[in-house]
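Of the protein chains in this complex, all but one are displayed in their positions.
Naming follows writing order (A and B), and every chain is counted from residue 1.
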Amino acid sequence: MTDPKTLSPPSLETHVAARDETFLDTNELVINMGPQHPATHGVLRVILRLDGEKVLGLECVIGYLHRGVEKIAENRTYAMFNPYVDRMDYVAAVSNGLGYCEAVEKLLNVEAPPRAQYIRVILTELNRIASHQLWLGTHALDIGAITPLFYTFRDREEILKIFEKYCGARLTTHAFRIGGLQYEAYDGFEQDVKNFVKFVKPKIDEYEELLTTNRIWLERTKGVGVISGRDCIALGVTGPVLRASGVKWDIRKAQPYANYKNFDFEIPTGLNGDTYDRYLVRMVEMRQALRIIEQAVEGIPEGPIMAKVPKVIKPPVGEIYHSIEAPKGELGYFIVSDGSTQPYRVRVRPPSFVNLQALDLMCRGQLVADVIAVIGTLDIVLGEVDR
Amino acid sequence: MNPLVANPPVATPFFFYLLSGIMIIGGILVITRKNAVHSAIALITALLAQAGLYLMLYAPFVAGVQIILYAGGIMVLFLFVIMLISIERTMKERQFNKQWLVGIAAAAALGGLFISVYAKGKSLFPEGHPLYPEAQNTQAIGALLFDSRTGMYMFAFEIASLLLLVAIIGAVVMAKKRI
Partner (left out) sequence: MNSSLLQSIVDYVQSYLSSNQTPGVAGNWFWATVYVLLVFAGVSVGVICMNWLERKILAHMQVRLGPMRVGPHGLLQPIADALKLLLKEDIIPAEADALVFWIAPFIVDLAAFTVFIVVPFGPAHAVTDMNIGILFMLGVSSLSVLGIVTAGWASNSHYPLIGALRSSAQMVSYEVAMGLAVVSAIMMTSLSAEGGTLSMIGIVQRQQEQQVWFVFKFFPLGLVAFAIFAIAMIAETNRAPFDLPEAESELTAGFHTEYSGFRWSLFFLAEYAAMMAVSSIAVTLWLGGWLRPFPNALHGATWDLIFSFFPGLTFLFLGGLCFFNASRMPKHPFFKIQTMGLAAFGAVLGLIGLVLFVPGIRERVQDIFWFTAKVAAFMYLYIWYRGTFPRYRFDQLMKVGWKVLLPTGLALLILTAVVAMRTEVWAEVVVPMWLGFADLLRRIF
């Protein structure tokens, strides 16, 4: 386990792959992958410089999905901006909402009541599983295994059903409000969640059965897209990617928020920082999320679900940075308040955007097919990259 | 018994002229096309027609090997290399160089040879019959190559394969500066 504080600055040069000059004189081939490409998970455009099939370097062109979310925030009240954050990482909308609500609550200096916090944790962890399931399906599809996609979508459906029953929306849920929750948990919510946990546990085994010891899967993922913990930290990479490189850094443990300190769970870390380790880390994270959900469901306290928050939210002048552990990594909100009803500036630190920086480093010297695997393993959502 | 039912010979003049025609046209296209890929496709056609001619000579094994090795194997490598060359540049190049006079002389000599052979006709090549019936052709080749009593070409065969091995090693050595 590496302690992030004791690390020396990274050496990026070691990764730069030179063209193989010893073999025949060949030309570089520049390939434009995307923005319309089945494996770039949206509208990412990657300009690949290839020597045969070997990647010499690549450049990401982003912004095809830019909607100016941060600018929109400046023209909305604090409450009005809340639904917009769901549109960033749309496969983990609940996490986005949690981060924003908690940031504003911190700014207002209020805290959501315990019951609200428990329900928040349950929904957020369910969302983490959903996000990881979507990642697993698409990642496996990129590597050529088409079947896990349908299995994960089948099981993700159960999570979306719970969301739908809870707040009426399936994808962009807008589940949380500043100060707590709008809706009380519906009748049978706890039973639904318990049933889901019981339902999904064997399903995760099922995914692993298809992939974990599959020879081809091992060959495609082991030693592919290796990134060291040091490089991860230098590039600001967070989330499962960082943990798979051996750095035990999870904001739920490091800077506990939303009652996470009350729950007993473990943070999985990898050893090699390759695609296979990231796969394993995420699989364990799904099981750990189930563990948290089980504890939270058992211990939901009675009480109010909304803290005392004024009808018109007018935070005091000041600024706040609050980050949470989203499924993809550290999701941070930096909010500057000028004392009015609208934020002066909102800046989002999206995990996908920062993690995407590592793509070039991870792909150099690898083959074209590995680029696909690495894009998949970084688990980016272009809505969040471009905002 | 209907005469048509009897096994009609494949080696009819019709097929001979058809296949030869395809071969000649293919050969001409190979040297006249500026686009190397077009040439290669013409060459493949010519090689396939040649396989047909082998079949007519009751040498099915040679025909099969012709298809597998030349049309299926070697031409793929040809195409492989041609594809990597810039076609635009070769299209602009002149197809004749300073040696065209020599070329004409060589072509004329070869043509003269062909004409003289044609003029002498069958006296040069007495009508031959296939040494082995079609069904035993492959077995006969095998016996000539490998049989302990009749296998007189074993040594030549092995030497040829050794030569190819040397060529492969040579190619690797020349292409790779550092082994």
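Here is the rule we go by: contacts are C-beta pairs under 8 Å (C-beta built on N, C-alpha and C of every residue); 3 or more make two chains touch, one makes a residue touch a chain.
Everything numeric here is computed off the predicted structure, so don't read it as measured data.
**Student:** Counting the whole assembly, list the visible chains that the omitted chain makes contact with.
**Tutor:** When the full complex is considered, the omitted chain touches A, B.
**Student:** Which residue from A:Val110, A:Leu160, A:Val336 or A:Leu367 sits in contact with the chain not drawn here?
**Tutor:** Considering the complete complex, A:Leu367 is the one touching the chain left out.
**Student:** Specify the residue from the set A:His66, A:Arg154 or A:Lys314 that touches the hidden chain.
**Tutor:** Selected residue, touching the omitted chain: A:Arg154.
**Student:** In the whole complex, not just what's shown, which of A:Leu210, A:Ala307 or A:Val336 touches the removed chain?
**Tutor:** A:Leu210
**Student:** Among A:Glu164, A:Glu219 or A:Glu266, which residue is in contact with the omitted chain in the full complex?
**Tutor:** Considering all chains, including the one not shown, the answer is A:Glu219.
**Student:** Tell me which of A:Glu53, A:Glu164 or A:Asp338 is the one touching the absent chain.
**Tutor:** Hidden-chain contact among the options goes to A:Glu53.
**Student:** Can you list, in ascending order, the subunit A residues touching the missing chain?
**Tutor:** Missing-chain contacts on subunit A: residues 29, 31-32, 37-39, 53, 140-147, 149-151, 154, 210-211, 214, 216-217, 219-220, 367-370, 372.
**Student:** Taking the full complex into account, what residues of subunit B touch the chain not shown?
**Tutor:** Against the left-out chain, subunit B lists 1-2, 4-8, 35, 37-38, 41, 44, 60-61, 63-65, 67-68, 71-73, 75-77, 79-80, 83, 134-135, 137-139.
The rule is simple: only the chains that are shown with their structure count from here on.
**Student:** Distance from the CA centroid of subunit A to that of subunit B, rounded to the nearest Å?
**Tutor:** Averaging C-alpha atoms per chain gives centres 62 Å apart.
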